[in-house]
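Handing you a structure now.
Every protein chain of the complex appears in place save one, which is left out.
Labels for the chains are A, B and C, by order of writing; each one numbers its residues from 1.
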Amino acid sequence: MPEESKPSSFTTHDGKGWWNLPKTAQEQPNPPYEGPVGGPWLRQVMDWVTYAGVSHASVRGYLVIAVILSIFTFLEWRLFSIEAFGDSGRNAIMLALSTVKFTMVVAFFMHLRFERKYYAWIFGASMGLGVGVFLALLLLQRHHGVG
Amino acid sequence: MAQQAVTEYHAEVHDTTYNTSTGLSNRKLLMWAFLGSDVMFFGSFIATYLVYRNRSLVGPYPENIVDVPITTISTFVLLMSSLAMVLALHYVREGSKNPGRFWIFMTAALGLVFIGFQVFEFWTFVNEGLTPRTNLFGTTFFILTGFHGAHVTIGVLWLLILLFGHFKGTLRSDNSLDLEIAGLYWHFVDIVWIVIFTVIYLVTANDGAPPGAPPFLHG
Amino acid sequence: MTTTTLTIPRIFDRPRSASGIWSWIGTVDHKRIGTLYGITAFLWFLVGGIEALLIRTQLATADSTLIDPDTFNQLFTMHGTTMVFLVVMPLSASFFNWFVPLQIGARDVAFPRLNALSFWLFLFGGLLLNVGWFTGDSPSGGWFGYAPNSGITFNTGSGMTFWAIGLSVLGVASIAAGLNFVVTIFNMRAPGMTMFKLPVFTWMTLITSILLVLAIPVIGVALIQIGSDRLYGTNFYNSLGGGDPVLWQHMFWLFGHPEVYILILPAMGIVSEIIPTFSRKPLFGYPFVIFSGISIAFLGWFVWSHHMFTVGLGPAATSAFAISTMAIAIPTGVKILNWMATMVRGSIQINTPMLFAISFIAMFTIGGLSGVMHAAAPSDAQQQDTYFVVAHFHYVLFGGSLMGIFSGIYYWWPKMTGWMLNDKIGIVMWFFTLLGFNLQFAPLHWLGLDGMPRRIFTYSSDQGWESLNAIASVGGYIIALAILIFLFNIWYSRRNKVMAGNDPWNARTLEWSIPSPPPHFNFAEIPQVQYRDDFWYQKYPEQHEEGHVHAIAPSGAQDDDDMMFDPETGAAPSGGAEDGHHDDHGGHGIHLPDMSYYPIMLAAGITLGMGGLMAGNWVIVLGGVIGMWGLIGWSLEPVNDPAPDVEH
Partner (left out) sequence: MNSNLLPRFPLRRPLLVLIPAVAAFISACATGNPQDTFDTAGPVAEDQANLFKFIFWIAIVVFVIVEGGIIWITLRYRRRSDDEMPKQTHGNTKLELTWTFIPALIIIAIAIPTIRSIWDLAEPPSGEPVMTVEAVGHQWWFEFRYPEEEIVTANELRVPVGKNVIVKLQSQDVIHSFWVPKLFGKVDMIPTRNNELWFRADEAGEFFGQCAEFCGIAHALMRFRVIAQPEAEYDAWVAGMRRAPEPPAAASAEARGQTAFAANCSSCHSTDSYRPGAYERELVTQDGRWTGWLANIEGARIVSAPNLTNFGIRTTFAAGIRDLDRATLVEWIDDPGSIKPGTRMEAHAAVYQGGDGTANLTSAQVSDIADYLLSLVPGEAAPDDSANGSGDDSGGDPVELGQATFAANCTACHRTDSERLVGPGLAGVADRAGSRVSGLGVDEYIAQSIKEPNVYIVDGFPPGMSSFAHLSDAEINGLIAYLKTLN
């Protein structure tokens, strides 16, 4: 937490609506989020893609992401009809590809890559809980061996 | 260029800091928390679909009617609408009027195209004998994709209202948060579709009759 | 910067009444909404209580024919549904609304109109649930609605459909309220109030709200599924179409177990405020209490199948859920011991709120211990669906949640009204509550172990269950007597008013630093927080171990004549706090959100739209029109009118 302000000055309301808190050290922005995965090479990639440090990516960055998403979607379609992988192999590939797509949209289009960590925590925790709980449910149902 | 980036950074951060305990906008926090809630909503539907996978007593089964190539196209359309959405936000924030309008319109239009694909798909399925009452696949498929479609529809309406606001001048670069929040919702609908597309189309589209169930005969 | 707003034609003016019914219908003030929640929930409490009394009357004797089985099924279905969704949850919500903004030093919640929407949806959803009492066809499939018994094949009336629709409406209300409080607690804290300086009640509200936001969607989906089964013939839980009735149980308890903590955590928060106050000691082990709350909430997601030990999960899954369930006992035990340790070496004032809080610990402990017995799956096979379970969860929900809530009512009543509830009558009420409660529910343990199943409308005399059932029924009537004493206390104390002043209990949190009842704007100046229990250390600076506190009075408003209230009416000072958006009072420049009719319109629209699924398409259309009107009006209506400066 940011350092507490000196209690000597009791700040009054600044008159901009009930939701606005008085100006204190509290409202200083958190340090900008530095990305979910570190590593200098990744940061360089990110810099190129996003002008690191900006609160959102550039138009060029968005276009690059969109092209990657399109390629992945195309790949999914092409790989889907290949029988050689077998069912489980194909499912693994599909899940991997769509996880990448999912992450890219969340990280770049939804700006989670550039945002304060609160948002990532909220969304990540909900996703984690949902995946955990529903995987447990699926496992339980599989155990029943019905169908 | 690096110098410029740093300056831009400070400007941006200042712009998006609010007088709240966390410095985050109430509304954006609300939207993210809502998306967390919606994760559980769609999670429940998807889990139901997977639990009932391969358990239909009668056809049609997915392998009989699911059309992956067409849905790949509609998936692509929805992905592109996400791109249009970020571009719209970018230009509205920047204050570029016409590009902003164009991309908001494109987002909504691509969303409409996606809904069109879905309506077409539903229509085809019903014609081939699959309704929500037919079997478990029909029940879970229509409810899951139907609720996603409802989310898209709400998103399209929201975008059209914002587009109207942009013409009227109530949506400007200084309150682009309105558009950003709608954008978060829109992208969320997109990522939900990425999951649904994988689950229904790429993973289970080849499911046939479960053992013991009668084969489905076309016609 | 000036704002261009769309001007839309107004059918009726924005509400401005400061009193009368319209001031309540249009209100967005968190305190008024809290009051509305409280009164409405208390009325439902009376309804649910009457249902319980009818049930107990029927079961007081063997082979009773007083109530026919169908009515009995409706009674216990609605008793469960009412007490969970229309009583304990909204009573907690009433405290959330009243005291979270006050405890964190805010002037309102983050989204006042959304807050109003939550309340109206709760009210209307509750009405939808109870429509059946007027059509003669109340829900009768149990509050758990197990498929396929709740499906259209086996439950042909309209009751369970209204049940599904009504609960969905309540679900929207709960999610909206949950989101609101998450944002409020994260974002609206007074300067200096870091997360680990939050009062425990606020913390428990935050945890409860997060649980609401994440758990309600699961039951929402389950309700949509069973509703579409009933209305449109889909196959989700229709076993003839291959649907799996056990999936309903999974979905229901996936929600249902977090729901248990939604019901109990607020009460835990309330007693965590009351015990330190009346022991004159800070809560012992604050971080432990918080973290145990968090771990209870997290673990609560992975124990749901212990409600289903008898459906045949197989030994592996049963073992896993038995262990995870037992694990929850650990953080719960930590909380109980911390409350006790708070009292040790304290200076315990014995009065009504404290007695209720102590009873909470005592009774909740019993419920917790029988909970561990349920976690042991083999012995649970004998207890599941017997009166032992009924005893267990009433010890948790009545002995726990409701004791905590009554303790909270007595504790915060002076803050909410400005006058005290009579303590002597309160203690009499406490005595009868505790006596009646134990007479009513302790025998049920024995009945359950003696093989009496739940949800039976009668039992035959050869079972040997008569005497204990008779005792239990007497206990039920004693509880009813206690509630009558409570109503008498309100009437009596209102007639013989003893004014409370700002801080009648010598309490510890910020809400006691402002007048009772609080002014419309809560805090004339937003307080600057330095410590946990900041208000306490402002009063007793020498008590702080660091030995110093800031010397500033908690609220400048206290001594200011301008801020005095008429205690009779609770009305605002003539300076005009009610229309606080004017800049002319006290120079504080407080902008409060203005009243609005749109929340109630949107809520009515949603309710009509969903109720129309049963009532007919024209009702859906009507609901759609009203709802869209409300939604559009809401979007275009500025929070403050005339439009003040917005953020930039």
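Everything that follows uses one rule, which is that a contact is a pair of C-beta atoms (placed from the backbone, for glycine too) under 8 Å apart; a residue touches a chain by one contact, two chains touch by 3 or more.
Not measured: the values here are computed from a predicted model.
Undergrad: From the list C:459, C:486 or C:597, which touches the chain that is not on show?
TA: If we include the chain that is not displayed, C:459 is the one touching it.
Undergrad: Specify the residue from the set C:375, C:420 or C:626 that touches the hidden chain.
TA: Residue touching the chain left out of view: C:375.
Undergrad: Quick one: say which of C:233, C:285 or C:624 touches the chain that got left out.
TA: In the complete complex, the chain left out is touched by residue C:285.
Undergrad: Give me the chain C residues in contact with the hidden chain, please.
TA: Chain C touches the missing chain through residues 68-70, 73, 140, 142, 146, 148-149, 153-156, 239-240, 242-246, 279-282, 284-288, 310-312, 314-315, 318-319, 322-323, 326-327, 329-330, 333-334, 336-338, 340-341, 343-350, 358, 361-362, 365-366, 369-370, 372-373, 375-386, 446, 449-460, 462-465, 540, 543-545.
What we mean here is this: only the chains that are shown with their structure count from here on.
Undergrad: Which pair wins on C-beta contacts, B-C or A-B?
TA: Result of the comparison of B-C and A-B: A-B.
Undergrad: Approximately how many whole Å separate the CA-defined centres of chain A and chain B?
TA: 16
Undergrad: Give the residues of chain C touching no fewer than two other chains, as numbers and ranges.
TA: In chain C, the residues touching two or more other chains are 110, 186-189, 191, 214, 242, 244, 247, 254, 646-647.
Undergrad: Could you list which residues of chain B touch at least two other chains?
TA: As it turns out, chain B has residues touching two or more other chains at 18, 20-22, 24, 26, 29, 33, 36-37, 40, 43-44, 51, 55.
Undergrad: Could you please specify the touching residues of chain A with respect to chain C in the complex?
TA: By the definition above, chain A touches chain C via 1, 4-5, 7-8, 10-22, 24-26, 118, 126, 129-130, 132-133, 136-137, 140-141, 143-144, 146-147.
Undergrad: Can you tell me which positions in chain A touch chain B when the two form their complex?
TA: 14, 16, 19-23, 26-30, 32, 51-57, 59, 62-63, 65-66, 69-70, 73-74, 76-77, 80-81, 87, 90-91, 94-95, 97-98, 101-102, 105-106, 108-110, 116, 118-119, 122-123, 125-127, 129-131, 133-134, 137-138, 141, 146-147
Undergrad: Okay, in this complex, where on chain C does chain B touch?
TA: 1, 4-6, 110-111, 175, 178-180, 182-183, 186-189, 191, 193, 213-218, 220-222, 224-225, 228, 232-236, 241-244, 247, 251, 254, 635, 646-648
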